[in-house]
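What you see is the complex with one protein chain gone and the rest in place.
We call the chains A, B and C, going by the order they appear; numbering starts again at 1 in every chain.
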Amino acid sequence: MSSEFGVWLAAFFTIGIASFLYKDNPLYKFCESVFVGISAGYWAVALFWENLIAKMFDSLGISYFFGLWPEKGALQDIFSGVWNWNLLHILAGILGIMMLLRLFPKIGWIARWPLSVIVGSTAGLWMITYFQSNFLSQLQKTVVPLFDIGRINELSEIGAAMSEQGRAIPFDAYFAAYLGNLILIFGTLTGLVYFYFSKEHKGVFGKTAKVGIYFLMITFGASFGYTVMSRMSLLIGRLYFLFSTWLGFVN
Amino acid sequence: MRREIPLILTAIVGITFFIQFFVPHSPMRELSETFSDWYSIISAFAIWLGGLNLMKISFEKVYKKDKDWFFAVTTIVSFFLILIVGLFFSGGRQYLEQGSGYDWLYRNIYSPLSATMFALLAFFVASASYRAFRARNAQATVLLLAAFIVMAGRTPFGDWITIYLPEGWRLSNLSNVIMNYFNVAGQRAIMIGISLGIVSTSLRIILGIERSHLGGE
Amino acid sequence: MANKVASGIFIIVILPFLIWLIHKKPQPPSVSYPPYDLTAVLTPYDTAGSVTLSWFTLEGDDEAAAYFPDYRILRSQYQQGPFEEIGTVSFDVPRSTQISRQFRDIAVVAGGDYFYKVVAEVDGEIIESNVFGPITATPGPAGEEPIEVPDIIAFPPTQLKAYDTPNDNGGSITLEWKISASDAARSERFKGYDIYRGASPDGPFEKVGETTSGVSDSERQVKIIADGRDIINGVEYYYYVAAKWNGYEANSEIFGPVKSSQQWFHTGRGVSLVLLGLLIGSILYFINRAKAGKELFIRKIGGLEAVDEAVGRATEMGKAIFYVPGIQDMNNMQTIAGLTILGRVARLTAQYETKLEVPVSRSLVMVAAREIVKESYLNAGRPDFYNDDIVYYLTDDQFGYAAGVDGLVIRKKPATVFYQGAFFAESLILAETGNSIGAIQIAGTAMPAQLPFFVAACDYTLIGEELFAASAYLSREPKLLGSLKGQDLGGKLIFLSLALIFVIIATLGAFTGSEIVDTIQRMFNVN
Partner (left out) sequence: MNKFWERLLTIDRRAIFVVIFLALSVPIFLQIGLPIPVTREVQILYDALEDLPRGAKILVSCDYDPGSEPELQPMAEAAFKYFVANDLRFIIIGLWPQGPIQGNRAIEDINESDDELIVENGDTLYFGADLVVVGEDTARYGIDFINLGFQVGQELVIQRMGTSFEATFPSDRRFGRPQKEFPIMEGIYRLADFDFVLNLSAGYPGTVEWVQFAVDRFHVPVGAGNTAVQAPLAYPYLDTGQLTGILGGMKGGAEFERLVGHRARATMSMTSQTMAHIFVMLFIVVGNIAFFVTRGKSERRDLRK
């Protein structure tokens, strides 16, 4: 059994949160309220050091001025006549303060300014990124021959060798060679038809969309099956903590 | 002022990122980097807005002697505890180092709370599979079968129940096929759909047609 | 107004791009390397004076290939020959590195000039190396302690080329060289390369970087690396690269001058631009058509049809409605798309005077959600009913937020819960808890991993793109409907038709054994 105070504290909070499984109770409420407070503070501290200090005060040279950081920043550069883009971080600071003005109802609308910078950069960046990585590269990988000739040829070579040893060619190898590309192309295209909004899902079009839904359902099923595994491992981790680190039953 | 400037700001920033992708020439890169940094700095300010809001609500609960006012007190105490420790008593910049007060709070309070909350999922996943995965109709049946095969195929159990089949023709192979072909095809359709949705939504935002984030029409 | 300005900027931006596309900028020099790449050096530490040759092995030279013949080493005193054979290296002699072979010529006369070449016959074809020389045999300084001469010695990197890094904003020069013949990956003694740069061919040179052993392009046996250390655009630089081997450095020849510059267009992104331009053009076209009053059809989306019903139900039961906008910030398009649904929900709750609660996990989302709810209450004619506490912040933390929302849901027992936005693992915690209190749940997310849980535990689910279509669907505003149509025609239809056409071509290509598949795929390469 552990003799560390911290471990006991951790065990207390572990059991407290888990007690929610039985029903909502004061112990859970306590842990929940601690969790909300601690995590909100946790993020505030992390962003203070990593964003406010590192991005703004260091890069502007304010930390250097107070001797808190060895490197010069934008302000020092400007005074020695060199343009430094980081000087624009002052504007970001102003936008940040505008954000805080949201606390005062009368002038709270000014928070829209920084918000629009955030939303604008998201829009610009995501538009390009998703188009490249999701649209283009997926299009690229959908443009494949219907049958994988290379793999089919490979199969006949390996097949001969394997049947000599009395073994069967794996099912997935067959599938990959003859049906793999077909399923990839067909599934992607029918799935896309399901997402077609400006045409009613009727007739042949409707049938295709229906096939698309089935592909989506298989995808969801597969993700679910895969996820069950992940979720179980999380609990195993906690059980190890309780049985091993805290109680010392197992190594 | 209230509406036009935000719309113009959105357009300028958005178009900068767009052009930056195709034009490597300065000042595009510098501009886009600057806007990225702005994002970090603005969110560092904004988090205080959230924290203060949380404190405001909690203090109100205590003040009004709400039913759960005691728990509001614990929220307030734990918020200020980690804040004060993290800002003043954890060696400044090295606040994440082993042995700092912040690190101690992280390991012994934050980490078990977070991990246990996450671990509850194991229970919920089990109950969801018992309750929700019913072969109600053809679609649900397909979903269920795929889940079942993948689940079985990812553990030795799957091969064990199909031991009478030749090697290479067992459940794990079927699960591979589902994972690598059917799953990929479905994911791909979803991904392409999403990317189109994002391009179009982004374009509308940049053009100022979609402005709900600034408060509706 | 702003939208016209932005449209204008878009067109102004895209047109010049298309023109640039036609006038493609020159690509970086494509460098090809001959086989062998024979080099010779005076054997270091050898006081008697000898010459060591080194060359890259030919394809087929490995110990398993018993049919591979010997390399014949030829020497002459003149460039033109005649060459005489001075030895052979057989394939079954272990190679000095994985990629190269060495031969030491000890039968040299001090002061003599020599030329070398290597010849081998592969599959009936005689392959000759380059002629290397002249090299003057020189014995080491007399009287020095004889040092043990290593079996394998260091060879310099060869054929160094440097050029302006393409498609960048300057400040970078790309170097490319054929790796040293002594370079074997994971060799204990080969320590990689040092890169030296100078302002003139005579120096002084300064070390500006180092890199590991091994190749960047295994087909050509070259190492490619960009030097980006304090390079000023337009200034001429000279480079050489040194191979480090067992405390000994072998320098390449000096290459230069080379200048870096900025490019105006990223040539690798041409196809992106054309396809994206088509998509954007199609969206803009249909937005304009819709503005002109053209009716546009949109199919039924179950999850969105249910919004009114779900709000109505909560009103009947006299219970609250929870709206959960996901755990991501405003820098996620899903959050933004989800918030448009919040606008609709808030309007309905204002009309029905139903209690609405929006716990959020990001302060920026809080700001935006408050704007939206306030506006909706105003539009519904109930500004009195609004207060800031409808939208409140819990914590930025994923599970802290999940714990908080769970507690709220259990205690306040809302009749309806909306989950719209980006969700991660907390999706099931939230949905299961909502389910356990019997709430109607409508979910929408573009996170593929979380969709199965929402599909299983919620009554309605907006799948992926449907979430982004919500704002158009709910508002029925012509401009938004137009963009939806544009994304159907300019995106999906183009994708479908391009994919089908190219699949047919690729299939035919595969049967005829042409390289068309690679060509097509290269077209869509993402850079």
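In the analysis below, a residue touches a chain if its C-beta (ideal position, glycine included) is under 8 Å from a C-beta of that chain, and two chains touch if they have at least 3 such contacts.
Fair warning: this is a prediction, and the values are worked out from it, not measured in the lab.
Looking at the complete complex, one finds that the omitted chain is in touch with A, B, C. The chain omitted from view is touched by exactly one of A:L47, A:L75, A:A111 or A:M217, namely A:L47.
Per the touch definition above, the residue from C:Q398, C:Q420 or C:T507 contacting the chain not shown is C:Q398. The chain not shown here touches subunit B at positions 29, 32-33, 36-37, 39-40, 43-44, 92-94, 96-98, 103, 106, 110-112, 114-115, 117-118, 122-123, 125-127, 129-131, 133-136, 144, 147-148, 151-152, 154-157, 179-180, 183-184, 187-188, 191. For subunit C, the residues in touch with the chain missing from this view are 185-188, 191-192, 209-214, 225-226, 228-229, 302, 306, 328, 331-332, 398-399, 422, 424-425, 436, 438, 440, 448-449, 459-460, 526-527.
For subunit A, the residues touching the absent chain in the complete assembly are 21-22, 42-43, 46-47, 50-51, 54, 58, 70-71, 125, 129, 132-133, 137-138, 140-141, 222-223, 226-240, 243, 249-250.
Basically, only the chains that are shown with their structure count from here on.
When the C-beta contacts at B-C and at A-B are tallied, the pair with the greater total is A-B.
Rounded to a whole number, the gap between the C-alpha centres of subunit B and subunit C is 23 angstrom. Averaging C-alpha coordinates per chain places the centre of subunit A 6 Å away from that of subunit B.
Those residues of subunit A in touch with two or more other chains are numbered 17, 20, 29, 31-32, 35-40, 42-43, 99, 102, 112, 115, 118-119, 121-123, 126, 128, 131, 133, 135, 139, 142, 185, 188-189, 192, 195, 216, 219-221, 223-224, 227, 231.
Under the contact definition stated at the top, the residues of subunit C that touch 2 or more other chains are 272, 276, 279, 329-331, 333, 336, 364, 367-368, 371, 393-397, 399-400, 403, 428, 448, 451-453, 455-456, 463-465, 469, 484, 491-492, 495. Across the complex, subunit C meets subunit A through its residues 271-272, 275-276, 279, 296-299, 301, 329-333, 336, 364, 367-368, 371, 388, 393-397, 399-401, 403-404, 406-407, 410-411, 428, 448-449, 451-453, 455-456, 463-466, 469, 484-485, 488-489, 491-492, 495-496, 498-500, 502-503, 506-507, 509-511, 517, 520-521, 524-526. Contacts from subunit C toward subunit B in the complex involve residues 1-3, 5-7, 9-10, 13, 17, 167-170, 262-266, 269, 272-273, 276, 279-280, 283-284, 287, 329-331, 333, 336-337, 339-340, 343, 362-364, 366-368, 371-372, 374-376, 379, 389, 392-400, 402-403, 425, 428-429, 432, 435, 446, 448, 451-453, 455-457, 463-465, 467-469, 471, 479-480, 483-484, 486-487, 491-492, 495. Per the touch definition, subunit A reaches subunit B in the complex via residues 6-7, 9-11, 13-14, 17-18, 20-21, 29-49, 51-53, 55-56, 59, 85-86, 88-89, 91-93, 95-97, 99-100, 102-103, 109, 112-128, 130-131, 133-135, 138-139, 141-142, 167-173, 175-176, 179-180, 183-192, 194-195, 212-229, 231-232, 234-235, 237-238, 241.
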